[in-house]
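Here we show just some of the chains, and they stay where they sit in the whole.
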Amino acid sequence: MAAETDAPFVVEALSIVKRFGGATALAGVDFRVRRGEIHALLGQNGAGKSTLVKILNGVHRAGSFEGRILLDGRPVSFGSTAQARLGGVGYVPQEIEVLEQLSVAENVFAGQTGLGGRLVRQRVLERQASVLFRELGLDIAPSTLVAALTPAQRHIVMIARALAAKPAVLMLDEPTASLSGAEVDRLFILLRRLKAQGTTMIFITHRLPEVMALCDRATVLRDGRVAAELKRGEFDAGTVIAAMSGQRLSRLYPAHTPPAQSPVLLEIDGLSVAGRGHEQRALEGIDLTLRAGEILGIAGLLGSGRSELLGAIYGSVPYSGRIRVEGRAVTIRRPKDARDAAIALLTEDRKRSGLLFNLPVAKNITIGNLMLFSSGGVLNPGAERAAALRTMRDLRVKAPSPNAAVAHLSGGNQQKLLLGRVLMRQPKILLLDEPTKGVDVGTRSEIYRLIVDLAETGVGLIVVSSELEEVIGLADRCLVMADGRFVDAFERGAGSEERVLRSIAAAQAERAA
Amino acid sequence: MGTLEASGRIGAPPVSARDRLIRLFAVGEVGVIGALVVVVLFFYALEPAFLSERNIRAILTVVSFVGIIAIGQTILLVNGEFDLSVGSVAGLCAVSSAKLMTVFALPVPVAVLGGVLIGAGIGLMNGLVVVRLKIPAFIQTLGMLFIGQGLIQVVTNGYPVYPLPPSVSAVGFARPIFGLGWSFVFFIVAAIAADLMLRRTVLGRNMYATGGNPEVAKLVGIDTDRYKIGAFMLIGALAATAGMFVMADLSSGTTSIGSGWELAVIAGVVVGGVSLFGGAGTMAGGLVGILLLQVVQSGLVVIGVNANWQQIAVGIIMVLAVGLDILRRRFFIAGGAREDAAPADPSPLRSE
Amino acid sequence: SAAEKSLLWVQPMRDHPVHRLMQAGFLKKCEALGYKCEVVGNASATNYDVAASIPLAEAALARTQFGAVAVYGPGPELYPYIGKLGSEGIPIVTWHVLPKEGTVAGLKAATGEDIPDAGRNAAIAMGDKLGGKGVVALTQGSYNDTENVMADSFRATMKEKYPGITVLDTQLEGFEPSAAEAKAVGILQGNADIVGAFSTTGNGIQTWSGAARKADRTVAIIGMDYIRQNLDIIKSGGAYGLVAQPLYEEGAKTAELAAALAEGKEVPYLNPLPAKVITAADLDPYYAILDSAGQ
């Protein structure tokens, strides 16, 4: 039930211009949201989506940009996020930002002075938190410490945090980027209910189906300008992508057939990983083989153990079991061992375990690959810079310059940067954990192309993604993981999202029994 | 349905039980209390006089001085900052109020108030510079340490301010409870108040957020700047109070009051499990840490350890206490909560 | 010329209370003699940092041509610097210790108490007070030549003159008063039979009298330095006596010697000053000195 199209505007951002040093992130954007609608904000990586919502949330404080902002027709100027919050604006940032040292409940209600007067009532807090989580379909004990959660779980905590403040306008910056189908469904149910209760929402995503499913109107940004404003029914993939990039949509998943009987690159049997604290086992007796030129997909639900598996193979998570690379038995204790065995990993949490915020873009790309531009341990700056630039061009990393701070790249561009780092050493085995997290549709197909090309050149890839559709579309062979075990496997074309979900449900049913 | 159970592992009863365990052992004090008990018993075994009423009194008296500052330091650390200037602020405020009550012949209460205000004022300055100008607390407060030392010389010209009005010594000599002085009374009251504040009030909760991750704290609408500045002012005022209690105890405004406290106080509370990087630690922990260090120092004297070896022992025990604490965490809090507790966690980027 | 009419005083740990007292004597006398005088040294009441003090002296010397320089010489660490300045033809005086003639290159004169003698006097006063028996605690502020020598001679004298008295191992008070007091209490608790305490540092009397009060024990306390509070404590019976280290006089004497040398006069190499042990009976003259010094 779309909000009636003549509903008054709640949020109006008029002729917004935002510059960062030399770079212009927003070049005169007019952005209007009607009361009670869910408004999609679309655009390529670096188009300016996050910047726009940051401006609406006082993250970029009034004065640091040009233009006017109206809430309910009244002009506002937020000097801080605190003011925005008081102004009834809720915000779920794109990057994971939680208080690791506090419990989940404390995180959800952080900064809310309302509760139980000035005294904190732990019980009340925790009860209310668990209610929220049940709605979000995440049954975390409210007293769990956030430090113990997976990135995806942390993201849900952030969403709960925003909801707990009961905002009139809720802005979600790629809330689904690290969620898998089931969680997304739940989130949508919740958002629809909020909408029914009159909450207005701005929803940023790179997943077009979500837009179709959820949103009433959409604004498409392109290089800091509004490229299109679309109404429900007007948006189909073609139009949107055209508006976003001026390109036409290339086939999303390029065709790929693995070479028959190519040599086995990676062979794992009986791999187990001790659980974190309470988990008796995070991974249990994993067997797996990866052939040269093969794309192996791993599907699974949030917290099912996919990242742990990749981590174990890469040596960042202690494991038991046997790993053979190209037939040779290898013991991988540290990432270094893995790298020496030509294994590379793209991690799922850029901020925590991907980027070096103290180094500029170029050096972030080359770190760990320095042996390529050094002789006798002495660096060759020219060669290094050249290689970095090449990577930036190849992967279209949009950055003001190679010396800009990575912190100032847009989410998707950070992702591409990390991909570039991983590829620089031309690994034989490539482990990709959420490779397209926060990457726009255009670039997405580029990355898919890249993955397939790598496979063509004989690289073996394992792809973990929370988007079932992506795993199924990409993988020559798809393994389904639940509770740290493989519960199903199928070749390209033989599987479907339903099959995955069914086998997972089945596995859990039998485990419960 | 499906996912509910899928993630259900995380929510199952045993888990939240475990969590409670975690939270119990995650609170910094358990380890250091253990260390304290061990140390006390050790000294007592070697020299029963160690637990003589008098020695205990003497220890508690000194602890009350440093402890008053430790209260402020703990709160400040929870807010993600720290203050190296406490020692010289204590000294400066002591001699200043001494001058006020002698040279300027102000009534003692007024002079004392003056001292406290100076302390709070310095704290305010530290806070403003750190928060607004984004100068690292290390530099600002170290600079203030020097400035304070200099001002002590300027105010006193190097001579102790002496004699002081009799009422001052009277306060210093008074023994309101169990033969312990007013400094101790003040210390206990302040400590309890501070503990409740940190654990039970929204204020305290927001402080942990502020120190834990300022970005997030701001995001959820906490005015981190105000909190930090407030904490700086508080520790300034507390340092002043401690300094003046020492002055009363010596019934003289000695220029060396507070010298060397800057590191001692931080060391104590960190030994007590308060994180140098903000957002973690408890009042109880911090204060037990201070107590532990003091107990060790006077214990070594009581059992008559050779002077040369005393300092060595202090250094070793200090490290051991923290080590013990970290092992405890490793042991009781596997993987998950590891980050949360360990002050060892090198999660600095907490500079301003 | 004006240049010759100025004197320099070099003393690490410039802000230590006792050092400040020496400096006061020096500066006051300087004025009286019509000299323009200056004090340099690392600004600290706790760190005796020679390496940091020398460049400060050099800085002053770079600016002004001093008629003579007084260099604090309790230990050998400044001897090389004394030698260097001496080799530049600048007359050098030192104070607080009396190094044998010829042992320190470049040194023209020295003044100060005879430290071993002071320690001996203290031991005798204590020994008599205690009637030749009992246990005596011994504390130093820190390890430095002056205190070491005094403590040693105290210990030695006790040993030979009062075999009935046992002197405990030396303990360090440190510089922070409240901590020092706690330590003293600890010593008292650790040794139930202590009847006397000798401290070689200026805070000692406050430290020990405070400790004795807290531990309520009666202890015959002898400490250093006739600052007003120490005199009062002795007067009120809180302590037995103190070694009247001629700190202020040292400073003054140093100024005299330096000035004389600056004017090319001959001065005796060693200029010892008396360091009596004074008790409640003989306080008045010292109050007088303090009054005159405006303290």
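Per-chain numbering from 1; labels A, B and C assigned in written order.
Note that in this section a residue touches a chain if its C-beta (ideal position, glycine included) is under 8 Å from a C-beta of that chain, and two chains touch if they have at least 3 such contacts.
Nothing here was measured: the structure is a model prediction, and the numbers come from that model.
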| item | value |
| --- | --- |
| Number of copies per protein chain type, counted over the whole file | A x1, B x2, C x1 |
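Simple rule for what comes next: only the chains that are shown with their structure count from here on.
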| item | value |
| --- | --- |
| Averaged-CA centre spacing for the pair subunit C and subunit A, given as whole angstrom | 71 |
| Whole-Å gap separating subunit A and subunit B, where each centre is the average of the chain's CA atoms | 42 |
| Chain centre separation (subunit B, subunit C; CA means) in Å | 35 |
| Shared-contact residues (touching 2 or more other chains) in subunit A | none |
| Residue ranges of subunit C touching subunit B (in the complex, touch as defined) | 15-17, 20-21, 23-24, 43-46, 168-172, 174-179, 181-183, 185-192, 203, 206, 210-211, 213-216, 227-229, 232, 295 |
| Complex contact set, residues of subunit B against subunit C | 47, 49-50, 52, 54-55, 57-59, 61-62, 65-66, 146, 149-150, 153, 157-160, 162-163, 173, 246, 249-252, 254-261, 294, 297-299, 301-304, 306-307, 310 |
| Residues of subunit B defined as touching subunit A within the complex | 1-11, 14-16, 18-20, 22-23, 26, 200-206, 208-209, 212-213, 215-223, 275, 279-280, 333-340, 347, 349 |
